Each structure stands twice: as structure tokens, then as C-alpha cells.
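Here the complex is missing one protein chain, while the rest keep their positions.
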Amino acid sequence: MLTALTIHELSARFRSGEATPSQAVREYLERIAALDPKVKAYLTVVPETALGQAAAADARFRSKAPLGPLDGIPLAVKDVFCTRGVETTCGSKILKGFVPPYDATVITRLRSAGAVLLGKLNMDEFAMGSSTENSAFFTTRNPWDLSRVPGGSSGGSAAAVAADLAAATLGTDTGGSIRQPAAFSGTVGFKPTYGRVSRYGLIAFASSLDQVGPFAKDVADTALMLQTIAGHDPMDSTSATIPVPDYAQALRLDVKGLRVGIPAEYFIDGLDPEVEAAVRAAIATLEDLGAKTESVSLPHTEYGLAAYYVIAPAEASSNLARYDGVKYGLRVPGARDLIDMYSRTRGAGFGAEVKRRVMLGTYALSAGYYDAYYGQAQKVRTLVLRDFQEAFKRVDVIVAPTTPGVAFKMGEREDPLQMYLNDVFTIPVNLAGLPGLAIPAGFTQAGLPIGLQIIGKAFDEATLLRVAKAYEAATPWRSRKPELAA
Amino acid sequence: MAEPKITMKEVDHVARLSRLALTDAEKERMRRELDGILSYIGKLRALDTEGVPPTSRAVPMTNVMREDEPRPSLSQDEMLANAPDRSGEFFRVPKIIEEPVEE
Partner (left out) sequence: MSDNTYEAVIGLEVHAQLRTRTKMFCGCSTAFGAAPNSQTCPVCQGMPGTLPVINRRAIEFGIRTALAINCTVNADNRFARKHYYYPDMPKNYQISQYEEPLAEHGYLDIEVAGVARRIGIQRLHLEEDVGKLVHEGNLETAQSSQVDFNRAGVPLMEIVSMPDMRTSEEAAAYLKALRAIVVYLDVCDGNMEEGSLRCDANISLRRRGAKEYGTKVEIKNMNSFRNVQHALEYEIKRQARALDTGERIVQETRLWDPDKAHTVSMRSKEFAHDYRYFPEPDLPPLDLAPAWIDEVRATLAELPAAKRQRFMKDYALGAYDAEVLTQSRALADYFEAAAKGSANPKMVANWVLNEFLRVVPGDDQKAITLSPIKPENLKGLITLIEGGTISGTLAKSVFEDMFQSGEDASSIVARKGLTQVADAGALGAVVDRVLAEHAKVVEDYKAGKKAALGFLVGQVMKSTSGKASPSVVNALLIEKLPKV
């Protein structure tokens, strides 16, 4: 079954002629038709254009001139990316029917590499959430247990990879929205350094925190995806000009003598004992592989969540001001006048979580509150960053749990504050702008995935891949797949 | 009970600033939820940030600019294609009235 293969395995079959991109795309489309009604990862599937792209890739392989390792590979992307000619909703009613006239830069890069777009994936509305329950349309299910959430906000992207409904996917991570669903779904999820990947065409949630990253079935695929999407973009003033190294090199290195930090503050009382056990076992594995571990302290960790829940909503309230029924998206009819139109459109078009964050953000930026909230939070951000910078003087990477628990049941976390606490281990990494990934590190007794988080220095994605690869090679987690019957 | 951090009047004011129409039930719920969140966020005040500069970025950048060279614009049709109310070559909007006094 081609759908069970990784990108690198599939690409090898294309090159040898054993399989064609069209065959792979057809298999994926069939599998989506059979299983996605249960998993509900996809918002939009584009079979015709996908088959068209596949046919073009077929021709390239036939003439022995493929574009590269992603040529002909069936991928899907979170509906947060603008895709030209394909509906892009951002999981929201306010953008239902919006068809962008342009592609996000990362989409252009994937297209130029020959990748085939299968469709757009479900997400928490405007990337605000940790369970995909905030999607305006429906909730995606966790393929490992369909009564549970896949995590969020990139729930569709995680579930699609876990259920072999795409060879790999793109998601975004603002406070953990790639790493947490990766941990919940047993996939590899990578959040690069802020600025490593272009944000042009990524529908903005929190401008100083958003980053694009891949979900993949293994570390090698992650490296391939990253290699294609990373790099400077003149359309994004915040994108870094630092050159992109050859990530494949990193996959060949071992971890002997590598210094690994274990942050004391991440092993709190609320941590699920099974998660803690898996993480500690993973640390032991790294030690067996020759890494040197030591305890580090990130004393401002507990303030990170609070700072994030000022900064992210503040920036979001600003970025979402443009959704007003004037130029695109929903407009509620029958309004008395312009202001009535704005309020009714936004009132009807935004879901509860989005409204909550817009209100919170507007409050934090409003006259009289700016210094106490946004101003203070940005300073606390410096303190969080300094914690990491101090730690990285002594270690090369930091290893920790990704989440305090595993995938919870749908409807279980109703209180917003409770939901926010899911992100306590992932948020500080976004605040500091550092790279972080989540890699499968085992399962609970009940068969739910546990993810190990690896955090690195700015622009040191290579070392993260190195550690992840070594760990993956030494463990059996990769071979286990969820049981999904049609 | 701890003193509420956000009043109903403030909820109304912020909803107006955000151009969000909320039902009474939504407003009450919003007030309670924001109250809880603001209390949690309040712990930030306890931190001494005297002399600490605000940060947005791990690796600071400055002076990102582009040359004054034209790039092709999109066509009128492409730009108006998503318009909820297109009027010929324009976007049409309902009657514009003055802002409410308590802005």
C-alpha cells in the first residue's frame, strides 16, 4: 500500500518506476473517501487538480527528470494557508467561500518541488485552540481513538499523517499547535525557529509567534519537508537571511557527547505519570546513545503562559480586525448601516474562542492597559528568552515532555483556562522564537501516543533533527499505526 | 469573592471597540471568562521587569527594506472576485454613519 509509505520510500518507488505519482494520488484519494468520514481531517479535497498535478509528475519521472525528493508526493496543508483558486477558510465561517487569488510562499515552494496538493485540512478557527474543537465546521478525530481530540490547532494536519491520509502535511505553531497535536497523534511535528520559514500567505494569528512547519511520518521526511520550505522570502520582512544548511547531513550524525538539558520546571505535579515515565525513558535512551544529560533551570516557565495569553490575543485582535464583511468572506445581510454590518458580521462569523481572544486582546491594548499588559508581557518574554540563552550556554538541546497529558476526550476541556494549560510546555519555545519538535516516544496503557519535545538554539534545526533521528532509530514507536477500518 | 477584574461596562466598551455584536448571554459569559483569564494573567504584574527591554525576536533584525521597483498589480476582477457586494468596479458598503460618542 503506497499510502503506508514515507516520502522517501515513495520517492524511491517513483524513481525506480515501481509506482507512479498518479497511482499514489489515486490510492490516497480512495483512502480519504473511505476513512475521512470517520477521521474528518479534510475541509476540502481537490481530486481533479491533484490528479492533474500527478500526471505532470508522472511525465517528469518517465523522462527521468524529476524535480527532487518531493516530486509527485501527495501532501495536504492546514486551511490556514492561502492556496490560489482553492477555498481557504482558516476554520472559520467568516471566510467560508473565500478563494485567494494568490498562493502562500510555502505553497509556491511545494508546487515548485512538484508536490501534489490533495486538499485543505481542518483546524481550530484562526489557529486558536488546542483540540480542533474550535473549528466552525466540525471536530477532527484522533485516529488512535475516534472519541478523542487530535490536538490543535493543527488537528487535521496531525490526524491526516497519523491515518495515512497524506504522505506529510503542513501546519502552523504559535503556542504549540504543531508539537501538541504531533504528540497526541504519534507523528513527528516540527516548529522551526521564528523567521526560518516564510509567513507570507499564512493567515496571521499572532505575528510575532506564528511559524510554519511539517507533520511527517518520520524524521527523514521531516528533514525533506523542512529543506523545501525553509529560507528567506523577500515578501516577509521577518524572514531570516541566514542560509539553510543541508539537513540531510544532520541525519547521519550520532549524539555521542551531545549535551542534553532536562528542565526542572517541566516536571510538575500535574504531569501525567505515564507521560513522565515515557519522557524519562527517552532521556535514558539518549544517555545510552552517548548523550550527556544535565539538569537546567528555566525559572520563568510559569510566567510564559500568562505572557502568551496577553501577546497572542493582542496581536490576534489586530490581525483579525480586517474580517469585516467589506472585501471578502461573510457579510451578514440586512444591516442598518456600516457599524451594524461590521458588528453583526463579526458576531456571527467568529466562534466563541475567537471572540474571547479578540476581546482579551483589545482590552490588553486599550488605553490605560497597554503598559500593564502588553508592555509587561513583552518584557517577560525577554526573561523567558534569557532563561533559554543561559541554559544553552551549557547544553546543546533541551528535552522535555510536549504536553502535561495525552489526547483527551471531545468535550472534556470546556473551561478556556483549562484548555490553555495544555500549552504550558510548548508556549515558552514560541515566546523565545526557538525551534522545537515533537517525536513519538511511546504509548500509554490505553494505547494513546506520547510525544517527546526537543528544543534547540536559534537556527539550529540541524541538531534537533540529529537528536530526533538517533532517538527514532533506537526505538520501535515508528512502526506502530492506528487501527482504522473503513 | 475576589473583586471582579472586568466590569460589564468594560465588556460593552471592548465589544464596541472590537466591532463585535454580542448577545446578553454571551456578554455575561464573556465577562466571567475574561475575569478568570485576567486574574491568571495578573501574576505577570508580580514580576520585576525594571530595566528589561521588550523582545519580539530571538535573533534581532533591522533595516529590512525593498527597492522602489513596481510589481504587477492584480486585475480588477481578481481583486473584486471575493467581494460580498460588488458594484461595478467598486466594493459597496452600507450607509456610513458617525461613530458613537463613547469611542
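Note that the chains take the letters A and B in the order they are written out, and that residue 1 is the start of every chain.
Going forward, contacts are C-beta pairs under 8 Å (C-beta built on N, C-alpha and C of every residue); 3 or more make two chains touch, one makes a residue touch a chain.
All values reported here derive from a predicted model rather than from experimental measurement.
Considering the full assembly, A:Asp236 is the residue among A:Asp236, A:Asp254, A:Glu274 or A:Glu412 that touches the omitted chain.
Residue in contact with the omitted chain (choice from A:Leu338, A:Ala352 or A:Ala372): A:Leu338. Looking at A:Lys256, A:Arg322, A:Arg394 or A:Lys409, the residue that reaches the missing chain in the full complex is A:Arg322. Across A:Leu170, A:Val275 or A:Leu365, the single residue that touches the chain missing here is A:Leu365. Where subunit A meets the missing chain, the touching residues are 81-82, 88, 90, 95, 98, 100-102, 104, 199-204, 207-208, 234-238, 314-315, 318, 321-324, 326-328, 338-339, 342, 362, 365-367, 370, 374.
Against the chain not shown here, subunit B presents residues 17, 19, 56-57, 60-71, 73-76, 79-80, 87, 89-96, 98-99, 101-103.
Here is the rule we go by: only the chains that are shown with their structure count from here on.
We define each chain's centre as the mean of its Cα atoms; on that basis subunit A and subunit B are separated by 24 Å. Those residues of subunit B whose C-beta lies close enough to touch subunit A in the complex are 6, 10-11, 14-15, 17-22, 26, 30, 33-34, 36-38, 40-41, 43-45, 47, 49, 52-59, 61, 64, 66, 74, 78-79, 81-85, 91, 93-97, 99-100. Note for the complex: subunit A touches subunit B at residues 97-99, 101-102, 193-195, 208, 234, 237-238, 240, 242, 300, 302-303, 305-307, 309-310, 317, 321, 324-331, 335-344, 346-348, 350, 352, 355-356, 358-360, 362-363, 366, 372-373, 375-383, 385, 415-417, 420, 432-434, 458-459.
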